[in-house]
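Okay, so here's the structure we're looking at.
The complex appears here minus one protein chain, its other protein chains still in place.
Chain nomenclature is as follows: A and B, assigned in order of appearance, with residue numbering initiated at 1 for each chain independently.
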Amino acid sequence: MSATANKPSNSPEQLSGDQLSGERLVELYRTMVLSRYLDERVWLLNRQGKAAIAASAQGHEAAQVACIEATDPTKDHYLIYYRQFTAMLALGTEPEEMLRGFLAKEGDPMSAARQFPLHGAHPRVDLFNFSNVIATQLPQAAGVALADKLSGSDAVTIVYFGDGASSQGDTHEAMNFAGVQKLPVIFFCENNRFAISVPIEKQMGIDSLASRAAGYGFPGVQVDGTEVVAVNEAAKAAVARARAGEGPTLIEASVERLLPHTTDDDHTRYRTAEDIEQMSKRDPIRIQSELLIRRGLITEAEDEKIHADAKRRVNVATDTVDAESYPGVETMFDHLNVEYREEHEVSGGDA
Amino acid sequence: MPEKTVIEAVREAMQIEMRRDDTMIILGEDVGSRGGVFLATDGLIDEFGENRVIDTPLAESLICGVALGAAVNGLRPLAEIQFADFVWPAINQIVGEASKVRYGTNGVKTAPMTIRVPYGGGVRGGLYHSQSIEVLFAHTPGLSVVAPATPYDAKGLLATAIRTDDPVIVLEHKRTYRLVKGEVPDESYTIPIGKAEIKRPGTDMTIITYGLMLHYSLQAAEMAAANGIDVEVLDLRTLRPLDSGAIAESASRTGKALIVQEDTPAVSIGSEVSAIIGERCFFDLDGPILRVGPPELPPMPFSPIQEAAFMPSPEKILTAITKLAEI
Partner (left out) sequence: MVFNIELPHVGESVTEAVIGKWLKAPGDQIEKYDPLVEVVTDKVNMDVPSPASGTLTKIIAIEGETVAMGAVIAEMETVDGEVSVTSDSPAASEPAQVSESSLASRIGTLVQGANVGPTGGEFVDTSLTAAKPADSAAQNTSAQPATSGSRQKGFSPVVTRLAAQHGIDLYSLVGTGLGGRVTKKDVLTAVENGGTGSTSSPQTTQVALDEDQVIEPSPIRKMIANHMVKSMTEIPHAWSAIEVDVTGMVEWRTANKDNFEREHGTRLTYLPITLSVVAHALRANPRLNSSWSDGNIILKSAINVGVAVAADGGLVVPVVHSAADSSLVDLAGKLGGVVERARSGSMTLDDVQGGTFTLNNTGALGSVWGGAIINHPQAAILTTEAIVKRPVVISASGVDSIAIRSMMNICLSFDHRIVDGAEASAFLQSLKSGLEAITLTSDLK
């Protein structure tokens, strides 16, 4: 079923800064729709007691596919956090692989199910997420970018985080260092205005996170995160800056978190019914569907088919992974560090 | 054979490894132009340049997070935390993140990084330049922790730490930096992590110790010898993994064990060593397992008499030796 899985595009005309082609826009939309159905399925599996925890990316789909589209997965680095569901698909992760993570089955490619879903490291692209401690990935991203700068590579590091993470000390330290060293790193914040239940006005004393970038000596850009083209333009510019050695950019993509924080949360406890109703209008699937139809890039029938294909794809993946087994107990001892042996000699180079 | 101080041995190890492996970088506060506040990295920026010896902003979590990020992207970073007392903001990146990279990514990512940390007291350091921090790291699966006490061991263990492909914490007792001088070969050599060493063989009892206390224990052992008590002194050298085999062999052979440490005793390295001896040597023990350590208060008071009262000393160790010998 790889026809419906998104293939990341790295054809030259996208990387040069031209407008996204119609074909690419449809392809990105396909990924968003697949993400939406898989996301819903994971939520259902949680309610059935099979998927212990899930963080939904519903509302974030456009921002995630649009940013990835501006990068080069053959060389760039992606430090994600727990909500990058769509980004994973955009980078070529199969729905079965995603479900193995959520159902903690054998064959989970990211961490062999020793970690939460979306944690660990991707087997095919340089994407990783060591923990769900908030914002620790930002100083790490600065380190990754530092290594590229020192080696003369033109690879770019994109580090993803939410509005809550922006309050951590690590965020300040990382941005400060990135600014001093002009590191090739893009700080990509998906601002959905809630850190679990804490609303944005309690999280920061400013209206726009992007305005902080000036305090570190690099540009900050605010963009509507439900608009594929807008996010892609901002990301392309940031990537170009970084590759040219001009240093970091902070992109703040404004999105809605259509569902509660995770499957363990109930947002009716802190959001009003009106607020929930209102924000559900900023649904990137609906917005993109209308845009594509309006621009004549797809018909309504083709739209329905995209949805049906995605649904079918998700069903096949669910049936497959649901029947698979859990990792054996003994695999709990795999990939322990060298200190687990009572005594070790040097593990690299000549002694 | 030339004689060098601990700080000279440390510097030499770094210089040799920097020459040997051009993916190695050093980062930390004041490590560059200043050569480090203890002069551990003196001269290195001149030889290797500011791209490989990097002065960072004043931010410990950043230093260790950047080291981790660089380590998973092809470099072999050595980070210096200026004083152990400042390591706490970095615990997240070290204990929370770095220790679990290989395990949590199923081996896809690995973090070949080293963190050097001067620690310990007896330097009029007060509450914030005297701390011993080993326990938290020695407890963490995924970390190796070494604590060399001699110049020879410092150079060999630091070389091994740098070459190890997983995170290693190197604890250097700051009092030993210039206090201890010993034979150190000029050439490159390594000492395996996880091996203790008998620094003084003996028959009546075993002292198990590390860091500055090794030297105080050796002094106490000499004094005890004059009184006819033959003390064996085992230098742990590595705190994680502890060399349980060596600990058990020595304690079983002599039949009496005395643990000497500068860190406060409750829930410490000594607690773990005592448990190991209890498990493995029970039927060979001829007396209880005793510990010498400071009183349970925040290490350590600034005023000189109080600091001296806090710190273990050769005399205090001798008192414990004598007591254990009499049992």
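Criterion: contacts are C-beta pairs under 8 Å (C-beta built on N, C-alpha and C of every residue); 3 or more make two chains touch, one makes a residue touch a chain.
In this text, all values refer to a predicted model and were calculated from it rather than measured experimentally.
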In chain A, positions touching the absent partner
41, 44, 46-50, 52-53, 103-104, 116, 262-266, 311, 315, 318-319, 326, 329-330, 332
Note that chain B touches the absent chain at residues 244, 248, 279-285
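Everything below uses one rule, namely that only the chains that are shown with their structure count from here on.
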In their complex, what parts of chain B are in touch with chain A?
20-21, 25, 51-52, 56-57, 59, 61-62, 64-75, 77, 89, 92-93, 96-97, 99-109, 112, 141-144, 159-160, 163-167, 190, 192-195, 240-241, 243-245
Please output the residues of chain A touching chain B within their complex, sorted ascending.
77, 109-112, 114-115, 119-123, 128, 130-131, 133, 136, 138-148, 150-151, 169-170, 173-174, 176-177, 180, 334-349, 351
